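To keep things clear, I will list the structure first and then write my remarks on it.
Of the protein chains in this complex, all but one are displayed in their positions.
For clarity, chains are labelled A, B and C in written order, and residue numbers in each chain start from 1.
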Amino acid sequence: MIATTYYLALSAILFSIGVVGVLVRRNAIVIFMAIELMLNSANLAFVAYARQFGALDGQILVFFVMTVAAAEVAVGLALIVAIFRSKASIDVDEVNLLRG
Amino acid sequence: MFELVPLILAFPLAGLLINAAFGRWLDEKRIGIVASGATAAAFVIAVLQMLALSGNHFHAETVLLADWITIGDMHLPWQMRVDTLSVTMMLLVTGVGALIHIYAIGYMHGDPRFARFFVFLNLFVTMMLVLVSGDNYLMLFVGWEGVGLCSYLLIGFWYDKGDDNVGNARAGRKAFVVNRVGDLGFLIAMFLIFGAVGSLQFDDVLHFFEHHGAEVGGLATAVTLLFLVGAAGKSAQIPLFVWLPDAMAGPTPVSALIHAATMVTAGIYMIARSAPIFSLAPVSQMTVALLGAGTAFMAGTIAVAQWDIKRVLAYSTISQLGFMVAAVGLGGYVAGMFHLLTHAFFKALLFLSAGSVIHGVEHGAAASESAARGVAGEDYPSGAHHAHCDAQDMRNMGGLKDRMKLTFWVYLVGAVALAGVFPLAGFWSKDEILADAWHVGMVEGHWHGVAVYILLALAAIFTAFYMTRQIVMVFFGQPRSSAAEHATENPPTMTTPLVILAVLSVLGGALNLPGLHTLRRWLEHTHHFFHGIDFNLSVALSSTVLALAAIWLGVRVYHRRPLENATAPDQLQGVLGSVFNFLHAKWYVDELYAATILRLYEWQARFLAFQVDWDFWHDFVHDRVIAAAFRSVAAALSGPVDKGGIDRFFDGLALLVRAFAVRILRPLQTGYVRNYALGVMLGVIAVLGMMLVN
Amino acid sequence: MSNVTGIVIEALIKSALLAFVLATAFAYLTLAERKIAAFMQVRKGPNRVGPWGLLQPAADGIKLLFKEELVPAGADKVLFFLAPILTMVPAMVIMAVVPIGPDVELFGRVVRLGISDLNVGLLYILSVASVAVYGIVLAGWSSANKYSLMGGLRASAQMISYEIALGLAIIGPILLAGTMSLQGIIAAQQHATWYVVWQPVGALVFFLAGLAEVNRAPFDMPEAEQELTAGYFTEYSGMKFSLFFMGEYIKMMAVSAIAATLFFGGYLGPFVEQMPWLGILYFSAKTAAFLFVMIWLRLTLPRLRYDQLMAFGWKVLLPLSLANVVVTATAIVLGG
Partner (left out) sequence: MTVEFVLFIALGTIAVFAALGMLLSSNAIYSALFLVVNFAVVAAFYLLLGAPFIAMVQVTVYAGAIMVLFLFVIMLLGAERLRQPTYRLRWQQPLAIVLVLALLGFAGYVVATQVTGAWPGPLENAAGYGSPAAIGQLLFQEYLFPFEATSLLLLTAMVGVVVLTAVDERRRRRRPSKRS
């Protein structure tokens, strides 16, 4: 039995990597993947907690997170495709029409 | 068989719905067949009801259609009543109605609003049947208002014709408004009845008055007088008769059906229906009788001095309605109903024949005009009243006897019947009324009976005289216009109903021959008040002598020295002078109303509008007091307070906000997603840090 | 501890055995396909190498082994090399949860004929099947060839689309048996009849979707020769090519085996309880029957157009399988 702490630490590390991905990468798709990574690290923490307390609710939450992630990816990728159609690029730095 | 009675409403209703929905796609023939067929089917139902009644020992029967109004303890069912009185009216309405429908197919040929006309006619038949078949006063009132509406619609049917192109519409309005006065009386009467009895069912109400009427004193008198107001409006009695002559603006079949044969008799029907109440109120009865007799006399005198063929008939109608009202006022309900029936026959006949004459003359006008232009005779639609000479003015006619033979003969029959010459229908019914008056006056010794008798006898003399005058002016002598010269006989759809009605006018008296009293026996089953008196030979003889004398006089005045041309003065004008003018101007009744009621009303309205509303309320109170006060306060507020203080404060605030936004906030909006994400991250770190510190 | 070691050793032996059997079966499946094709087209087929051409697969293998491995200039070399392996591995791994016979006694211990029996066995099959698409997609992309890329894209779209119908078709047996374990489903069919009786629509959908999942005719769009030369493996040659080939045939076998297990009672048959080894025979026979049908279909039916294929998947199979699930669930609830 591995202590829950380890899983939490691993989850924190993966989450941080995801954050860096969102903040640093310019490729919209990669940013998306980084967000998926963050969701996954959260899922990992959920499952670890679920085992810690012997309650299945954490696993159910993972289930819902996956559903939301699937929907989010579908819409997000569709948005990226739409942006690509008009800009011929998926560089997020080129999509700055909202500049003040 | 009584359960068939709803069909009597359903048939005309279906006819009107079919024509209203599909009329624009149907040709005239089909529209006419639908409408006439619907009315004829209703007539068949009415005949079946009559047979059903005889099979039921003439006992009244009610048929419940639906619960209509239920408020608390008050129940007003939508219930139809089949008794001898209502069946009589049903037979009359549907029978004469069907004939007039058929006639109208020919008369309205080519009219652009052909389908609408028949929709209105069917609606009228439906409403009239609601009126006569209802089992309570409220249903009667629904029909009452419904026929009023139809009357309005049909008087103004050619709403774009008449004086200034709105004359017909105005006539319709006049009819409607004058009728409303009567309706008001009727309504108040209903309220009184309901307040006293708690029901409007005929049986309940009449039963109440028969057994407790004496206890409530003046109620019966009040109710009956108010009923009289209603009846005066609908049946064109003094003082509300003024609308009926104007109603001649409608197409002639309408005049025949509504303003001679059916709707105008609604008042008589209503009084007959309420006979038990009237019998409790001798004052009302006397009023009714005198009013009817007065109307009969007055309208008779006016009819003598009119030139418009339909106008003469209109006043004649008022006069005859006066006969009926007088009859029911004298308690001679059977005589009144009898005269109602016979009058329906010969007045419908006269109107339709007059329509035939007008139609013929219009054709003649069209033919002479096209002949003048050298164009072959075209079939001009009747609706196009484009003749340069008035096709209804008798002075433009003359000599039509040879050109419209059939019309002449049936017109003659109708006129003689109306004049009350033995043995035609009018003779029997009118004599019964006179006999009633004689009976009341001489036998029972009431003074008003004598007065009524005298007035009615005079009216009968006038009747014979003006009918003679009309016949002579229209059919004898030489044509006084090219239109009359070219007049032609009309198609069989128009003449066939004339012949049928002529036969009825001749034989109608058989309904209630002395000794047989068929009608009286029949009607007695509805109310035991429906009794009659026996034939009075002296009255009959005297009235016949008077009528013949009047005819002789008419022939003498008009036939010996015929009118020379269309613009020549009337022969009577020379004899009577200003009296003729007075009569021709209809006793100046319209002018009297204009001078009294209208002037007063207008003055009061003007006073209210200009003095009270405009000058006082608007100019003084609003403009001076309120507005000025408001304005001064607003000026104070807007000037120093708003502009000087508040505005400047917010302007400065806005400048500050703008400076802040431009200098600091705007540069933050880089438009880079990653930048925003960094902001989010900063926030997360900050929140986490705060949570840890705490 | 020795028990754990025994289990590990047993699993290793079974895995190796399975790999060997699958490889051999693949070899002879290619021969069988050629023979059957020849029979149906009234010709002889391979008959030169060995008696009745039985050594033909070995000859083919040796030929492919010694062929030159070509790598296109613009290719992504790592993925180009990885793709065939990624295709092969899921195909073999998927068989791990399929029981090929009842428990037997061997060397004094009860041996389960089948590597593992997961309580989420069917989910395992689905997840592995969903991963199988990577090899094809990456092969298509890494070849730096338009045809290959098209093939890869088609393959991914097709497999994602049909996976849904496949998954929904599997729900029928799960609902009936009340378990996701394949052993459990077979056991349930021992009491009831074969599930094809209760789930004819489910079986049909499963078979058709399975055909599409393994890119077999008439759903072989990713490798449509006329349009895409050879689709995603246009640029492959030698051993890498044979790995793709092997992957496809092993997937065929896997789909057949799973179909036989889910709807046709797996290893069940007469006298299995008395002679457990008979089970393997029954199982093989059923699987072979499916394989025969697949080959038969390929030789009979023309290829679908791509839009027809997608429309069929989304507008026919998916609603059908959904309706099947609804009807099955309703029937179970109503019938207790």
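As a working rule, contacts are C-beta pairs under 8 Å (C-beta built on N, C-alpha and C of every residue); 3 or more make two chains touch, one makes a residue touch a chain.
This structure is a prediction, so every number in the text was calculated from the model and none was measured.
Colleague: Write out, one label after another, the shown chains that touch the chain missing from the document.
Modeller: A, B, C
Colleague: From the listed residues B:451, B:576, B:592 or B:678, report the one that touches the chain absent from this view.
Modeller: Reading the full complex, the residue touching the unseen chain is B:678.
Colleague: Which positions on subunit A touch the chain that was left off?
Modeller: Against the missing chain, subunit A presents residues 1-10, 12-21, 23-27, 29-30, 32-34, 36-37, 40, 43-44, 47-48, 50-54, 56-57, 59-60, 62-64, 66-75, 77-82, 84, 89-91, 93-94.
Colleague: If the hidden chain were put back, which residues of subunit C would touch it?
Modeller: 76, 79, 118-120, 123-124, 126-131, 133-134, 137-138, 140-141, 149, 152-153, 156-157, 159-160, 163, 180
Colleague: Could you pull out which residues of subunit B are in touch with the chain that's been left out?
Modeller: 672, 674-675, 678, 681-682, 684-685, 688-689, 692
Methods note: only the chains that are shown with their structure count from here on.
Colleague: If you average the Cα atoms of subunit A and of subunit B to get two centres, how far apart are those centres in Å?
Modeller: 85
Colleague: Using CA atom averages as chain centres, what separation in Å is found between subunit B and subunit C?
Modeller: About 93 Å separates the centre of subunit B from that of subunit C.
Colleague: Mind checking the centre-to-centre distance between subunit A and subunit C? Centres are C-alpha means, answer in whole Å.
Modeller: Roughly 33 Å, centre to centre.
Colleague: So which bits of subunit A are touching at least two other chains?
Modeller: Expected reply: no residues.
Colleague: Going through subunit C residue by residue, note those that touch at least 2 other chains and give them in order.
Modeller: Not one residue in subunit C touches at least two other chains.
Colleague: Under the definition above, what is the set of subunit B residues touching subunit A in their complex?
Modeller: 665-674, 677-678, 681
Colleague: What residues of subunit A sit close enough to touch subunit B in their complex?
Modeller: Residues 19, 22-24, 26, 31, 92-93, 95-100 of subunit A touch subunit B in their complex.
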